[in-house]
Structures are given as structure tokens and as C-alpha cells.
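Notes to accompany the following structure.
Here the complex is missing a single protein chain, while all its other protein chains stay put.
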Amino acid sequence: MSEKTPVLHVENITMQFGGVMAVNNLSLDVPEGEIIALIGPNGAGKTTAFNCITGVYEPTNGLVEFCGLPMVRNFPRGKMKKLYQGQHADKYAHDPAIRPTPDKITELGIARTFQNIRLWKSMTVFDNVLTAKHMRADQNVFSATFRTNAREEKRMRAETEALLAEQDLLQYRDELAVSLPYGLQRRLEIARALATEPKLLLLDEPAAGMNPQETADLAAFIQQIREKYGLTVFLIEHHMDLVMQISDYIYVIDFGSEIARGVPQEIQNDRRVIDAYLGVSEE
Amino acid sequence: MSNFVQANLPYLLAGISVGGQYALIAIGYTMVYGILRLINFAHGDVFMVAGLVMVYTTTAMPMYLSIPLVIVATVVLGFLIERVAYKPLRSAPRMSVMISAIGVSYLLQNCALYFTGGLAQVYPTIPWLSNSVTIGSATTKVVTIVTPILTVVLVFALVLFIQKTKIGMAMRAVSKDFETSQLMGIKINSVISMTFVIGCFLAAIGSLLYFTNYPSVIPTSGSMPGLKAFVAAVFGGIGSIPGAVIGAFVIGICENIIKGLGSSWTIFSDAFTFVLLIVVLLVKPTGIFGEKATDKV
Partner (left out) sequence: MEKTLRKDPAGKIGAAISACLIAALYIFLILLDNVLPANSFTLMLIPVLKKGAIYSLICVSMNLLNGFTGLFSLGQAGFLLVGAYAYSIFAIPADQHAAVYQYFDGGAIGFSIPEALSRLLGENAGNFVGAIICIIIAGLVAAAFAALIGVPVLRLKSDYLAIATLGFAEIIRAIFQWNGLGPVTNGSNMLRKYTNFSAIQIGNIKLATAFPFFISMICIGLIVLLIHSSYGRAFKAVRDDEVAAEAMGISLFKHKMLSFVISSFFAGVGGALLAMYQTTIQANAFKSAMTYEILLIVVIGGIGSISGSCIASFLYIACNEWWLRFLDSGSFFGISVPFFRDGFRKVVFSVLIMVIVLFFSRGIMGDKELSFAGMIRKHRNKTAEGGDGQ
């Protein structure tokens, strides 16, 4: 892979729930400007890996670096120390742990969407995107209450408007987000993630529940936003057409462990992948 | 050590006794929470109503009739509360059900206020239970000794019931997974009703024992013991019956020892319970015997 520092560098991530190894010693790199896919059969641990990267879960062991800076670093502690049998069990034991909350990670520049859409259900389409701008706004609770942040508020509203216009969502701006059709909700969730001004976008099954036409549109859409915002995209997906069409590089995991990695052509012809996944549960 | 026990024997005995009474109430909280994930704020007031029913029935009939009547009335009340106030909200958000529970608590207290006219009702003397006995240096009532024994027997019976009978098995299934057990053909409503019946039965017995130690019943008599019993349930790990019993004894004993420290500390005997609650919630939110649950994202 390239010599440049990858945007996201994941090293030996392990996530253990009791006796279950949801993610086992996963290492991967997401280079700048590329679209990288993480695939694997249901229950392979893809979403868990995402949750470890975005701080929703504390990984049992491992390191995540963002643009070369350690962002999440953990080591097996307490009871886990005995349970954890990974080959790099002691690797991070001497470094101080770093366990940020998800909002800190988003602040660094990683935004995500969710497998089962999580829009704010009492809010309109417009407010959903506007609220995601809250984090980067230059304001405090007093300036916001007493409206001395009017200029900032105006900027946020204008940017939201622009973002919605660009995603063809402007006509729905005053509708409740949850009243939108499924495909548009997914798109709105991406728009909301973009509102946090990320460098890296994590998409968790963006095409789930979409028909072939919508999926094709989505592929174009993902490439388009990558160009426009200079984004790096890391996605989990089940639609093989989509993955093969847009990914620059693919990681395949099963039962928490990596079974293959490579460019789409390699993955398509990889025996292990076909056994584990393509041959069995192609949709 | 023996000096300490010597000096604090009356408080220790009172603590064990009160602990047993809290335990009987706490089981009602912990079972309902285990199944419905609901803090049944009205449970303490059901306990108070049981006390009032006892007061009113003893004026009209002999004790051997009124005691069973109190138990039956309390059980019926608990059953009705569940059917009227909680069942319609089964698919509503948890907060709504909790608000409904608070509403029921408010209703029971106000009804009690209306019927008693705001006057403290003198609790009848139950023969034998109110007799004095002397243990070591302390003189106490028979109820002090009966309570822990009765509590342990009842809890043992309850655990057997839950482990061995079919409905007990259904209860365990429902508390593990509400939706799935419904799909597996468990009659969810009868299981929930059964939970309330058992909880109220134990609360009625707890009330008979508890009020024997107090001169009278007032409409707010139930709220403090109710809250403490709930804390006991949290302490032991909500959903766990042995946990609730142990928690109740710990709280009962500690608060009475605090009362024994001197008059300026008495004010903290109630507050102590809540300090304990907060410490437990912070250190081990699932309680001593609770199970851990993780949210799926």
C-alpha cells in the first residue's frame, strides 16, 4: 500500500464479549482519498469493528490511529487480561490507555452512519442536519441563549441549506425526518454525517434495504461526495455489486478474523472468500 | 466487638426485624422490575393500604378473620392496579409507565387521606406478636424474632416456587426476554398478574409485621419503607430475589445502628439508605447479584 500515513490505521483490534471474540486481532489501513470496504457474512464482527473505531465500544485490546495520531489505545485489563489470548496480548500494556468518548472521535474528523438508521425522530430534516453542525460552531451556552451568536447561527443555517440542496433533500426540509422514505432517510443520515465536517466517513451498510436502482444511485453518490469533500470512505456493505464497483481495496472478515484482503478482482477470485461468504450467502 | 454488640443489641435486633420487613416489600419491587422493567412506585402505598385495611377490619371482626382479609384485599388491590394502570401502557415508553406508577401512588395516598380524614389511625395490637420478650440485655417484641424467621421461610418457599413450578419457569423466561417468551406462547398477562399477586401478598405480610412495631398508620407511612425496599432491591441487583433480601437486611441493620449513634445522627438514618444507593449505582450499577446488559448499537 502507499507510503503516506493512512487516514485510519487499525492495529490488533480485539473485542471480546464474555467468551465471544467479536473481533479478533484485526489490523487494517485506510489510505487518504480512497474507498475501502469491510465485508463479511452476517455476524462476522463488522459493525463491532466500526464501534471500536468510533468509541462506542472500548476494544479489549488494540490501537486505532487517525492521521498518524493514536486515537484509541487499550490493553487487556483485569479479568480480560486472563481471558485475552491474542498474540499481541502485552503489546499496549505499557502505554497509557486512550479511551475517548464517541463525540471526541467525531470532533477529530470521523463521522459515521448507522446500520439501523438513527435519525433524531422528533426533528425535521432541516434540524437533523443543523444539529449536527452544533459541535463545530463557535458559541457557548450564553451566546447561544442571548443570540449574540447570530452570525454563527446564520452561517450554520446557510450551510445546512446548501447541504440539503446538494443532496436533493431541500424540498423535504420541514418534514419530520422519520416520515421520509427509507432511501432518503439513508441519504439524510449521510448528509447529517457530512455536516460534522469529517475527513473520514464510515458508512455502515448504506445500501441495506435499497432496490438495485437506488443502490446504483448510491454508488454514484458516494463517489461524488468523495470527490467534492476530499473524503476518505470506509464502508461495510452486503451488496457485492456496490462493493466491487466502488471500492479501491477490500478487507474480508469472518468470525472476527481477517480472511482476505485485496483489490476487488483478487477478492472476487479468492477461494476462502467464496467459501466463507460469496458462495454461501450472496443476496 | 462483644461490647459493641452488647451496647447495640436493641438496635441490631430492631435492624434485623426491620430488614426482614423491608425484604418482604423489596421482593415485590424486584420481581416487578425483573419482568416489566418498571419501578412500581405504588408498591409502598399498597403496603400502607394493607396497614389501613387492618385498622378498619379489626374494628368490625375478630383478628383471625381480619388478617386473611387484609392479605386478600391487598392482593386484589395489586392485581387491579396492574390491570388498570399498567396493562394499557404495555407498549408505551417506559417513562409513561413510571409516571402512571407515580400517579397511582398519589391516588392511593390521597384516598387514604380522604378515608382517614388525615388522622393517624391506631394500629391494632396483634396478640402474641406484640408480647414482650427479653433477649440478653434487650427487651423487644415477639415480632422482632418472628420477622427474620418468617422472611427466610417465605423467601425459601418463593424461590422453590420460581424454580420448580411451571408458572415460576414462565416468570424466569419473561424476565429474561419479554418479547421472545411472548412468541413462545407464554401467557404474558397471567405471568405479570401473578408477579403482582405474589409481590402484594408478601407486602401484606410485611405490613402486618412492620406496623406492629409502630403505634399508627398515616397515608404517607408507606412511601419511606417503599423507597428503602426499592433501594434494597437495587443494592442486591434488581431482579434477584436473594439479592433483594440481603440488601434489605443490610439497610435495616445499618439504619438502626445509625439511630443508635445519637440523636443528631437520627436525621441521617433515612439519608444513609440513599447514600448507599448512590454508591452502589456508581460502583456496581447492576447490584451485587445483578446481570449485566449491553445496549446494541
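Which chain is which? They are A and B, in the order written, and residues in each are numbered from 1.
Keep this in mind: a residue touches a chain if its C-beta (ideal position, glycine included) is under 8 Å from a C-beta of that chain, and two chains touch if they have at least 3 such contacts.
Please read these numbers as outputs of a predicted model, since none were measured by experiment.
Enquirer: Using the document's definition of touch, tell me which of B:102, B:184 or B:261 contacts the absent chain.
Expert: Hidden-chain contact among the options goes to B:102.
Enquirer: Identify the residue among A:32, A:153 or A:217 that touches the chain left out of the display.
Expert: Of all options in A:32, A:153 or A:217, contact with the hidden chain holds for A:153.
Enquirer: If the hidden chain were put back, which residues of chain B would touch it?
Expert: These residues touch the chain not displayed: 37-39, 84-85, 88-89, 92, 94-96, 98-100, 102-107, 109-111, 113-115, 117-118, 220, 223, 227, 230-231, 234, 264, 267-268, 270-271, 273-275, 277-278, 281-282, 285, 295, 297.
Enquirer: For the chain that got dropped from the picture, name the residues of chain A it touches.
Expert: Spelled out for chain A, the touching residues are 54, 56, 101-104, 106-107, 111-112, 114, 118-123, 127, 130-137, 139, 141, 144-147, 149, 153, 156-157, 192-193, 195-196.
Here, only the chains that are shown with their structure count from here on.
Enquirer: Taking each chain's centre as the mean position of its Cα atoms, how many Å separate chain A from chain B?
Expert: Result: the chain centres lie 48 Å from each other.
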